[in-house]
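Moving on to chain A:
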Amino acid sequence: MTNEELKLKITTLLPEAVFEEGGEWLNVNVNATAWPALATQLLHEPELYFNYLFCLTCIDWKTHLTMVYHLDSTQYRHNLVIKIKLDTNKPEIETVSNLWRTAEFHEREVYEMFGVNFLNHPDLRLLILPEGWEGKNPLRKDFDDPVNMIRL
Partner candidate 1 sequence: MLSFSQIASDVDQWLHKVCSPTWALVFEMVIIGVSVIGLFAVLGLVLVLMERRVAAWMQIRLGPNRVGPQGLLQSLADTLKLLVKEGMTPGGSDKFLFNLAPFIAMIAAMLLMAPIAFASNFQIWNINIGVLYVSAVSSLSVIGILMAGWASNNKYSLMGAMRSGAQIVSYELSAGLSILTIVVLSGNLGLNDIVLSQKDGWWIFKGHIPAIIAFIIFMIAVTAETNRAPFDLAEAESELTAGFHTEYSGMKFALFFLAEYINVFIVCAIGATLFLGGWMPFHIGNLEGFNHVMDYIPSSIWFFGKTFFLIFLIMWFRWTFPRLRIDQLLNLEWKYLLPISMFNIILVTVVAIMKWYF
Partner candidate 2 sequence: MFEEIGTTAEGDLQINVGPQHPATHGVLHLVLTLNGETIKKVEPHLGYIHRSIEKMCESLTYRQFSYVTSRMDYLSSHINNNACALIVEKGLQVDVPERAKVIRVIIDELTRIASHELWWGAMAMDLGAFTPFFHAFRERETINEIMEETCGARLTMNYIVPGGLMMDIHPNFQKKVKSFIQLFRSKFDEYNELVTGNIIFQNRMKGVGVLSPEDAISYGCTGPAARGSGVKCDIRKLYPYEIYDKVQFDEVLETGCDSFARYMVRLKEMLESIKIIEQLIDNIPEGEFQAKTKAVLKLPKGEFYQRVETARGELGVYIVSEGGTTPYRIKYRSPGFSNLSALDHMARGSKLGDLIAMMGTLDLVIPDIDR
């Protein structure tokens, strides 16, 4: 499906979705509460069939966090980017690891790097950082480590 068709389809699924264009792929801004239902539809809707989550990450905008999901379909080869705004102080979002298993590791990474709490994640623990780093989120913009961080 082209971006236009995707846009129409997603509008029928989720009328309040806000689209962003100009980039390579169609960007959709979604609410955190609407995300679990939309994710299931994106995967299971036969016309969409976004079965490959190739990137899952988070951006710290200082005022808020944005979760970014890059989706691809191995059948139709159309791509979609989902963006979800989260509150900096209490970032919480439903996990998608039950839909795309790759999300399990990626969400653990985002959890330790940004402190995003993934609800119903099967095993939300530190993955890369050693013990004692809970609550310290190195990829947030306000993180500071005067000893180990090298500034240029």
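Assume a residue touches a chain if its C-beta (ideal position, glycine included) is under 8 Å from a C-beta of that chain, and two chains touch if they have at least 3 such contacts; residues count from 1.
Selection rule: all candidates are chains of the complex that A comes from, given by their letters.
Worth saying up front: this structure is predicted, and the values here are computed from it rather than measured.
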Of the candidates 1 or 2, the one touching chain A in this complex is 2
Candidate 2-touching residues of chain A, taken from the complex the two chains share
22-25, 27, 51-55, 57, 59-60, 68, 70, 74, 77, 81, 100-102, 104-106, 109, 127-132, 138-139, 149-152
